[in-house]
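All protein chains but one are shown at their positions in the complex.
By written order: A and B. Residues from 1 in each chain.
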Amino acid sequence: MSLEEIAFLFLAAVALVTAVAALLVRELVHTILWIAIFFVDLSAIYFLLNAPFLGVIQLGVYAGAVTVLLLFGVMVTRKRIFAREAATGIGPIPLALALVTFIFVVSAVAELGQTERPIRSYDPSYLSVNLFQTNGPWLLLLGLIMLASVSGAIYLVREGRE
Amino acid sequence: MTTLILSGFLALSAGLLAISIFGILTRRNFILLLIAIEIGMNAAILNFVYFAAFSGATTGLDGQAIAVVLIGFAATEIAVGLAIVLALNRLKGSINVAQAIELKL
Partner (left out) sequence: MIDTSFVGPFLPEIVLLAATLLVFLLDVLGVRRLEIAGAIGVVGVGVAFFLVAADLGFSPIAGFATIPSGQINVGGPTGLYAFTSLGLVFQLIFLTAAFLVGLASLSRPTGERGASIFYGLLTLATLGMLLVAIAADLIFLLLAIELTSISTYLLVAYTRKDGRSLEAAMKFYIVGALSTTLSFFGASLLFGAYGTTNLRAIAGMGSAGVPTLVLLGYGFLIAGLAFKVTLVPFHAWAVDVYDGAPTDVSAFLAGGTKKIGLFAFFLVFLGPILAVKASGASTLPFGTGPFNVGPVLQIALAAAAVLTMTVGNVLALLQKEMKRMLAYSSISQAGYMLIGVTVGTAPAIAGATLQIFAHVLMKGGAFLVVAAVAGVGVGPLITDWRGLGTRRPLLGVAFGLMLLSLAGVPLTIGFVSKFVLFSSAVEAQGWFVWLAVAGLLNSALSVFYYARVLKVMFFDVADPMPTTVPLAAAASSARLAFGGIGVGRAAAIALVAVVIVAVGIYPQLLLGPIQSAAQHFVNVGP
């Protein structure tokens, strides 16, 4: 087993464990900590896949901005930050549905076989050409989505009379 | 050149998607719902990055470009969700969702 495979297995295990932990712990602040580890772990996977630029973006946007945003959400919406959530049941149907999804997808992709494939690496400058020229409309659409969300969000949380 | 097995990666994203669906169906706190949604989006983004890395096609780089766009999009989505939560919290003082998605007709 090569070093990369061991690293991947470790990172995948951490990703799954932190994702489950984030949803199951009862203190919301701990949830945020787990999800921060999850985001950092995914960025490590991007580095493993020879996509360093994406890894950096993942660190900046997810591990940085989104985590802080969620933390603010927790702080603003509750009086005591470390208050515990009421325990919520797990429920047999959602668990079954999730398991079925997982088994279904895994059994299907298992047909892809165990062959090892080489990992391609791309020059980040090609990525910028792709983003801003070939597939520029994607970024334009993202900008429009941000226009809608920012204007609407500001309106929703704006205090006072109009 | 490093080589890795594609199906292992797909199993990881399938697991993350399953966790996300489970979370969306069971959690009541809106912040936890947002986190469950983010886990699912990350599974999709991971898929694009794998396929870019393992792709033999000339358009393989598209996968990484899509991943960049989706990371931005997911952050935007979170901002909208938090705005709705804050407005609701100001009005009602609680951000628990009564049965966001009902498993019934």
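Just so we're on the same page, a contact is a pair of C-beta atoms (placed from the backbone, for glycine too) under 8 Å apart; a residue touches a chain by one contact, two chains touch by 3 or more.
Fair warning: this is a prediction, and the values are worked out from it, not measured in the lab.
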Visible contact partners (per top-of-document touch definition) of the missing chain: A, B
Which residue from A:14, A:59, A:112 or A:129 sits in contact with the chain not drawn here? A:112
Interface residues of subunit B toward the undisplayed chain are 13, 17, 20-21, 24, 30, 33, 37, 40-41, 43-45, 47-48, 50-51, 55-57, 59-60, 62-63, 66, 69-70, 73, 76-77, 80-81, 83-85, 87-88, 91-92, 97-98, 100-102, 104-105
Residues in subunit A touching the chain absent from view: 104-105, 108-109, 111-112, 135, 137-138, 141-142, 144-145, 147-149, 151-153, 155-156, 162
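One rule holds in what follows: only the chains that are shown with their structure count from here on.
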Could you tell me the distance, in whole angstrom, between the mean C-alpha positions of subunit A and subunit B? 6
In the complex, go through subunit B and note every residue touching subunit A. 1-12, 14-23, 25-29, 31-32, 34-36, 38-39, 42, 46, 49-50, 52-55, 60-62, 64-69, 71-80, 82-87, 89, 95, 103
Given the complex, residues on subunit A that touch subunit B span 2, 4-5, 8-9, 12, 15-16, 19-20, 22-23, 28, 31, 35, 38-39, 42, 45-46, 49-51, 53-54, 57-58, 61-62, 65-66, 69-70, 72-74, 76-77, 85, 88-91, 93-95, 97-99, 101-102, 105-106, 109-110, 112-122, 126-127, 130-131, 134-135, 138-139, 142, 145-146, 149-150, 152-154, 156-157
